[in-house]
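I have a structure here, written as structure tokens, and I will follow up with some questions on it.
Here the complex is missing a single protein chain, while all its other protein chains stay put.
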Amino acid sequence: MTRRIVAVLAILGYVSLHLPLLLLMLGSVNVSRSGARWDGFTLEWYRRLLHRHDLLVALRTSLIVGVVATIVATGLGTLAALALGRNRWRITRAVEALLLVPIVTPEVIAGISLLILFSAVGMHLGLLTVIIAHATFCLPFTILVVMARLRGMDRSLEDAALALGADEFTTFRRVTVPLLMPGIIAAALLAFTLSFDDFIITFFTAGPGTSTLPLVIYGMVRRTVEPTVNALSALLVIGTTVLLLVAQHWMTPERVGTNA
Amino acid sequence: MTRFRTMLRDALHRSPRFEAVVLLLPAGVWLAIFFAIPLGIVATYAFRPRHILGGVYPGWTTVHVVRLVEPLYLVVLQRSVLLSLVATLLALIVSYPIALVIVRATRWRALLLFLVVLPFWTSFLVRTYATIFLIRDTGLINHLLQAVGVIRQPLRMLYTPGAVLFGLVTGFVPFMVLPIYASLEKLDPALLEAAEALGAPEWRRFVRVTWPLTLPGVVAGSMLVFVPALGSFLTSDLLGGAKVELIGNLVQNQFTSARNWPFGSALSLLLLVVVMIGMLARLRLDRTRTRPRRGT
Partner (left out) sequence: MREGCRALGSRREFLRACLQGGLSLGTASALWSCVTRREPPPVDERPRSAAGPLEHDLRIFNWSDYIAADTISRFEREFGVRVTYDTYESNEEMVAKLVAGGDGYDIVAPTGYLVPVLVEGGLLQPLDHAVLTNWANLVPLFVDDEADRGGRYAMPYQWGTTGLAYRRDLVAASPRGWAVFADPSLRGAVTMLDDGREVLGAMLKWRGHSVNAVDPRQLERAKEDALLVKPNLRAYLSATVKGQLISGDVAVAQLWSGDTRQAQLEEERIEYTVPAEGSVLFTDYLAVPRSAPNRRAAHAFLNYVLRPAVAAEIAEQTGYGPANGAAIALMPHPVEPPDEELLRRVEFQRDLGPATDLWDRLWTEVKAG
């Protein structure tokens, strides 16, 4: 009985998570512009996407920003996680708590404050400022994710390597890093997604010609009436799915769950 | 110089504390320059006279902070906190069964987990936008209900507080499922078997064993839902039709339409304080939990 209730609730949860996305995809191949009823199948909305040169430019900007910010955030984050994850001093707990401050700061504040900083030191708004901004809001997340992996790791393997005569550096390189890898990859994926999705902070730190995809999508969601925005969103969902499936080559699904 | 290098290596070797500081430094400096200092500047904005174009004038004032305690803004804050709490509770009710089903599944486990992770990686903006197709007057739910004959007039779901709640819950459910799943996975099956052997019925095993042991995951997940829900503004704009004003909208409006940066800063300080209180409560919980407890 209990099991049945649990199953029903879980199914409801899955449906409410996925039904909207399925409807979005249906809408993207529906002839009807308002999507109020099914008028037939079409790829017209996808065809129109091809004519949106600005979307391609924005996609390229998003990819560049996402990749560079991910590398910076994951690199710095892994180092910091190594410091925090191995020790359980009172001070590391305090640092952990502090890390939550950037995570909970309203995005508009983070955006405005960076805009003020950049203008005060005379940095021109552009790719660099967007990348810095993205790396900044991704960094706390990458630290937390890698740290979680480090804590969940079996430390006895490291001890074994040391006992068998490997020096500390070799142990780190041959044992710690491979064990940590799923965490690092999960952190990088998370950083990339956060960067790829961000709208508000990007808005305030972007300069001429550095509009990212979410900036363009936001405008489309608010203004346009035709389903091209559905087509674009559907492509993004499909792209995410493919990316995730590829990522699973590196990580077993259980690890994605425990680390993300 | 060489001596210095040797000293450094020795220090790194001997003192894990020193090593930790060196490893923390790059990220720490980065966050100090690009997060703490700018945030500090904005925090002082809350005490500056307002510039008509946005931005501030030099000088100091407390008018913006005093304005915070007006009932008008406290009402909005109260409503936001309440809505976020309800959203967190509902997300828990939806998420726990999902996590349980995933853990118990054998063949379908990878797929079930993948289906939770997928929305987690999908753009929040896109997912919120997609929800409109489900709940609008001419959306799927109304079509189905009308086809079955349950209702004649479409149900008004879009642009209601309920729609905002639905958007928040479905938006953040993955954040809740993953930590709960992680702590369920770590649960030692031997404990449950022991309880079963001792004749405890299923609900009792859940209440006495599973629930207390997965509480850390529940707390972590709740924070991950509550905090972003409290700062959200997109959901109430797109699904609430801007009729449900939340603290996140209030902050947003000060910067984007009222051009009142100092008051916007004051409001976000207030928001940060509320979140910090929640955070401290969580740390408290953590601390009591790490102490050994009788009975577990």
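A and B are the chain letters, set down in written order, and residue numbers restart from 1 in every chain.
As a convention for this text, contacts are C-beta pairs under 8 Å (C-beta built on N, C-alpha and C of every residue); 3 or more make two chains touch, one makes a residue touch a chain.
Being a predicted model, the structure only gives us computed values, none of them experimental.
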item: Displayed chains contacting the withheld chain; value: A, B
item: Of B:Val21, B:Ala258 or B:Leu283, the residue in touch with the unshown chain; value: B:Ala258
item: Hidden-chain contact residue, picked from the options B:Leu178, B:Leu250 or B:Leu272; value: B:Leu250
item: Of A:Ile112, A:Ala133 or A:Leu244, the one touching the omitted chain in the full complex; value: A:Ile112
item: Contact set of chain A toward the excluded chain (per top definition); value: 33-36, 54, 112, 115-116, 118-126, 203-204, 206-211, 215-216, 218-219, 221-225
item: Touching residues on chain B - with respect to the absent chain; value: 29, 32-33, 37, 41, 48, 50-58, 72-73, 75-76, 79, 136-138, 156, 158-159, 237-238, 240-243, 245, 249-250, 253-260
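Following the convention adopted for this analysis, only the chains that are shown with their structure count from here on.
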item: Residues of chain B that touch chain A when the two form their complex; value: 13, 16-17, 19-24, 26-28, 30-31, 34-35, 37-39, 41-42, 93-95, 97-98, 100-102, 109-110, 113-127, 129-131, 133-134, 138-140, 166, 169-170, 173-174, 178, 181-182, 185, 202-203, 206, 227, 231, 238, 248, 251-252, 255-256, 261, 264-265, 268, 271-272, 275-276, 279, 283
item: Residue ranges of chain A touching chain B (in the complex, touch as defined); value: 2, 5-7, 9-10, 12-14, 16-21, 23-24, 27, 34-37, 76-77, 79-80, 82-84, 86-87, 89, 92-93, 95, 97, 100-110, 112-114, 116-117, 132-133, 135-136, 139-140, 143, 168, 189, 193, 196-197, 199, 214, 217-218, 221, 229, 233, 236-237, 240-241, 243-244, 248, 253-254, 256-258, 260
